[in-house]
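Quick notes on the structure that follows.
A protein chain is absent from this complex, but the other protein chains hold their places.
We call the chains A and B, going by the order they appear; numbering starts again at 1 in every chain.
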Amino acid sequence: MLAFLIRRLIQSVVVLLVVGAVSFGMFRFIGDPVNNMLGQERTQADIAELRDRLGLDRSVLVQYAVFLRNAAQGDFGVSYRQGRPVADIIAERAPATLELAAVSGVMALVFGIGLGVITAIKRNSWASSAIMTISLVGVSLPTFLIGILLIYVFSVQLEWLPSFGRGETVLVGGWSTGFLTQSGLVALILPAITLGLYQMTLIMRIVRSEMLEVLRQDYIRFARARGLRERSINFRHALKNTLVPVITVTGLQMGSIIAFSIITETVFQWPGMGLLFINAVQFVDIPVMAAYLMLISVLFVSINLVVDLLYFAIDPRLRIERAKA
Amino acid sequence: MIRQFSAFWQSDFGWKFRHSPTAILSALVTLILVGAAIFAPLIAPYNPFDSSSLNLMNGFSAPMAPNAFTGEVFLLGTDDQGRDVFSTILYGMRVSLFVGVLAVLFGLVLGVTLGLIAGYAGGRVDGFIMRVADIQLTFPAILVAMLIFGIAKGIIAPQYRDQMAIWVLIIAIGLSDWVPFARVVRGATMVEKNRDYVQAARLIGRKPVAIMVLHILPNVLNPILVIATISLALAIIAEATLSFLGVGAPPTQPSLGTLIRIGQTFLFSGEWWILLFPAATLLALALAVNSLGDWLRDALNPRLK
Partner (left out) sequence: MTPPPVLSVRNLVVEIPSRAGISRPVNNISYDIAPGEILGVVGESGAGKSMAGNAIIGLLDRPAHIASGEVWLNGSRIDNLPLEDLRRIRGRQIGMVFQDPLTSLNPLLRIGDQLTETIREHLPVTAAQARERAVAALEEVGIPAAAERLDSYPHEFSGGMRQRVVIALALCAEPSFVIADEPTTALDVSVQAQIIALLRRLCRDRGTAVMLVTHDMGVIAEAADRVAVMYAGRLAELGPVRSVINAPRHPYADGLMGAMPSLSIGQRRLRQIPGAMPRPSKIPPGCAFHPRCPRAADPCRVDPPPTILDDPQGRAACWFPLEHSA
């Protein structure tokens, strides 16, 4: 088990180094970083000073190492567009994205697993077929259209919910949260649904198909033959056995939520990292793009590691077999 | 041609097709939309990109209602600049499909090539290619495409950006969807590599690669067709999403996604038709191609599920 985890850890580091190389390559070779970073009013001394600080005279490998060291310390340079340290800008934007992603993720997980189990148990009921049909449409609908549709219904027609922004936020220890104000919570509803719907449908469909598979197994029949209650059979015996594949998909989906928040944040003008990234792409603000890429990779890699650890927590068989392999 | 068609119609595959309402409907919708896109210049009542034919007075005409100033009637109304929405949709669909089809083709060629190389070479080359595939799959395709778009924008000089945008899109989307093709072809190649005829070709000193390609491709034709169809639906949506986000097709050459981006700004002012019709078209196109792909997968190879 330990050997397996160490191997996965090494793989993760390799992935991060590759992503770091891509980020560094973008930063170093797209346009002239010195030109980009200094405005029109620059002196030769400024240029020399910056070249020195970036280490542009040294070999590319050294520059890469410097770039990685700085990145590890949270120093991603200065935004070309805003002229401020990228780390500050991201720190400012992160709470919005993380709160949105957390709410969507929890929503997707709770409703996805719940509906998946229900549609598997009550496989032949009309409600299950209805949910499955709707979910099919849900999977094929582009996220941005769902957002627009929700805005049209709940903001334009019904005028119940706001269509853009985070509402009022409160600063709690440097973290601006929307959870504590009514307008903040209300503003979360539509973006969270938009962002979580696709993941929810996906989780629901995988839970359902895994449940159907597990419910056919002998140990479920045996549990039934021992007179256990349906609730215990469905939720204790069956659901637990569906969890390994479900966690694989769910883990990846949690990563995608952060990435897809780019779309949701654009539709709802949500002031988070996604909106920051898309603006950076539009204006070729390389340091912001590079920083976002690195952050996302760290997040994805961590999620993958957590997923691996969860496998071991759930399935006792892996604790032996994987270690041998 | 007619005989081939009737042979197809009589085959097993044709039987399954005739007995699936979903398949018939989605094939029909796909056919109509693709046809409309191809023949857009003939069908469209106006050329929305010919500024001389535009009349700002026609702006914001509602569908099927005579314009307040000019009295002209437009089937699906006009946008703020007086462009006929029906015509912009036809031309927009052309761009969407052009990008989608070429992106899938690009991904297909790339994936098939890399899959052949990985399967044939094995060892480190295989390990490297499949690792890259794994790493790429960890990241959502749309993010990869955005990144490529951003990099390209940084490299290409500003005056060329608009005209290059479409090609950048094609490469960005194509680069993000090669993996499934590569996996299928790699698997087939690894099976085929150990067949007797390949060994024989090697013995007599021939390069077996060319022969293998001829043998492998027919084997993987079905899965590739399925993957390509589903990829096309995904590519159309990816293109629309990128364009909607403002990192795709430029306003001078709008795709359906660009049209939706433009239309969204009129959501609150009540000109719903500028948004609704492009969105509905995109939805119909994506759904039809997607369910066609789903059906193909079930009909051609149930195991592919």
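Quick notes
Throughout what follows, a contact is a pair of C-beta atoms (placed from the backbone, for glycine too) under 8 Å apart; a residue touches a chain by one contact, two chains touch by 3 or more.
These numbers come from a predicted model, not from an experiment.
When the full complex is examined, the chain removed from view is found to touch A. Interface note for the absent chain: among A:69, A:84 or A:240, the touching residue is A:240.
Hidden from this view is one chain, which touches chain A at 217-219, 221-230, 232, 236-237, 240-241, 314-317, 320.
The rule is short, and it goes like this: only the chains that are shown with their structure count from here on.
Once the centre of each chain is set as its mean CA position, chain A and chain B turn out to be 26 Å apart. Within the complex formed with chain A, the residues of chain B that make contact are 135, 138-140, 142-143, 146-147, 149-151, 153-155, 233, 237, 240-241, 244-247, 260, 264, 267-268, 272, 275, 279, 282-283, 286-287, 290-291.
Residue ranges of chain A in contact with chain B, taken from their complex: 15, 18, 22, 26, 30-31, 137, 140-145, 148, 151-152, 156, 163, 252, 255-256, 259-260, 262-263, 266-267, 277-278, 280-282, 284, 286, 289, 293, 296-297, 300, 304.
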